[in-house]
Every structure is written in C-alpha cells, then in structure tokens.
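There's a structure below that I have some questions on.
A single protein chain has been omitted; all remaining protein chains appear in their positions.
And then chain A:
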C-alpha cells in the first residue's frame, strides 16, 4: 500500500475514533448524578431558578437530542460555551492546550536528550558500575511521584538557591508575547522579546524537569534494552570485523536500529505526558489543560469536559499516526509490507 493510502485510511479512522469517543463521553458525563444548572445558579438557589436555568441550557431535553445538537455544532467547529467560565470552550482550549504541550514537549526533549545517551552508555557498559547507576536512576525516575518531586525541586531551586521562579509561566511584571503558537518561549522569540524569553524558559525549567524525570527513566530503560538486543545482531559483528570505528558502529548502526522500536514507545509516552501533566501543573501553578480539566470536572462543566476529550483524543490519534509514519521512515521494510 502506498504511503498516501495509509495516511488516508488512518485519517478516516481518526474521524471514527473521535465520533466514538464523543458519544461515550457525552453519555457518561450526562449520566453522572449532579446538576450543572445548580452549579451555575449557585448552591442555594431556589429550585425554580435552577429549573429555568436547566431549560436555558437545554439540559431538560432528551439525551440523544442534546447529543445531536452537540455533534452538529462540533462539525462546524463550535465546542459550545463553558458552563463554569461562560467563555467559548474552543477559546479556553486554545489558551490552555499550548501551555500543556509546551510543558510536555520540553519534558520529552529533556527525557530524550538525556535518556538516549544514558541508555546507550548503560548498554555498552552492561553490568558495570555506570550501568548500575543509570538503572537505579531510571527506576527512581519511574517510581517518583511527580507531585513530591515537584515540591522538592521548588523548595530547592526557588526556596533555597533562588535560581528559578516557583510558579506560573512568566514573571508577573511581564506581558505575555503576542499569540502565535501559544508557546511562550517560541512566541517571545518571534516577538524578539529577550526578557520574556528568558523568563519563559526559567519558568519552564522546573516543571519540565519534574515531568521529564519520570520519562527519562522510561526512555533510558527502553534504549538500553533495545541496544543490548541490537548489539548481539550479526551485522554488528560484521561491522566490527570490517574494522569500523566503535563510535560509527554504535551510533550509525546500532542506535539507529535500536531507535525503531523506541519511536512507538516515545510517541505513546508523549501521550501519557499530556495526561500526566495534571499534577505537575498543580504544583507549579502552570495554567494548562490539566488544571482546566480538573476544575471542569469538579464543576460538572459538560461542554468543557467534552471539548477537552474531543481535542485530546484527536491529538492522541494524530500523534499515533505521526509515530507510525516516522516508524516507516526509519524502517523502509515496513513500507513494503504495508
């Protein structure tokens, strides 16, 4: 099958997945006992006022009717109005999603940049002291609660050393750069605002480190085991025999092949990062999706919960597609098999 066909088929699948997810979430969120109309009217509002409100929000209509209206709006790109914030859900998501992605990307970059070399070193030095240290580190990473690590880092770098700020995305006194990507670091660069860039990077460092540490362990472990496997392959022995330098064998041949199975894992780990950002965002008062969703759930803010689910599942499916395409790029054999 051609590359293009695969993409086409996967995009169709994406639409089906999103429809399915939206139906399930819609059903679940409307079956949970609770009353968003009362949430809006205030806890002790009279029952009449709450009934009026429910009618205004359309919550008194049959569930399938509510869903059809929702789906119709969704097709037009309208995610509805948030019950809690009274703003269009799409606007809210556009504001909070980039913050989370920026954080997750930074965390991933940290995990990859440090995790790949550590994994390689660990594999090459199998069972030696450095391998033991790296393995301990990765187990620690995987098992450390983000919340605890976050507080520890804040205490150390903000409270004691005073190197880095303790919360938020930008210093209070600075104005956020004009919206281009929604990533403060990139937008500050585009705007040529050096101060904002430095402040944005400073604010990003600790949360990214916290979130990334967990995945550093995963990446290191994955690369290590993939490398160990690859290093026993025939072609490596052949390469060694033919007198290629150790460096070229390791990086050009071994690592490249070890990366193939790792790509999927890293891609999926990125998806986990999006969800795992919730606790990190709380500790660092990082205004991202995690915060938004938790608040929306507490307020039974259906349009917001739905909007997030639809956008997140789309992102997740797209990410998977991207991973698979990268995979094919790395391993031409798969393209042939298709």
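Basically, contacts are C-beta pairs under 8 Å (C-beta built on N, C-alpha and C of every residue); 3 or more make two chains touch, one makes a residue touch a chain; residues count from 1.
Just so it is clear, contacts and distances are computed from a predicted model.
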| item | value |
| --- | --- |
| Protein name as given in UniProt for the chain not displayed, "Peptide ABC transporter substrate-binding protein", "Decaprenylphospho-beta-D-erythro-pentofuranosid-2-ulose 2-reductase", "Sulfurtransferase" or "Paraslipin" | "Peptide ABC transporter substrate-binding protein" |
| Identified contact with the non-displayed chain, of A:69, A:245 or A:298 | A:298 |
| Residue touching the undisplayed chain, where the options are A:75, A:173 or A:241 | A:173 |
| Missing-partner contacts on chain A, residue numbers | 32-35, 38-47, 49, 52-53, 84-87, 92, 95-96, 109-110, 113, 116-117, 151, 154-155, 158-159, 162-176, 195, 198-199, 201-202, 205, 251-252, 255-256, 259, 282-285, 287-288, 291-292, 295, 298, 300, 329-330 |
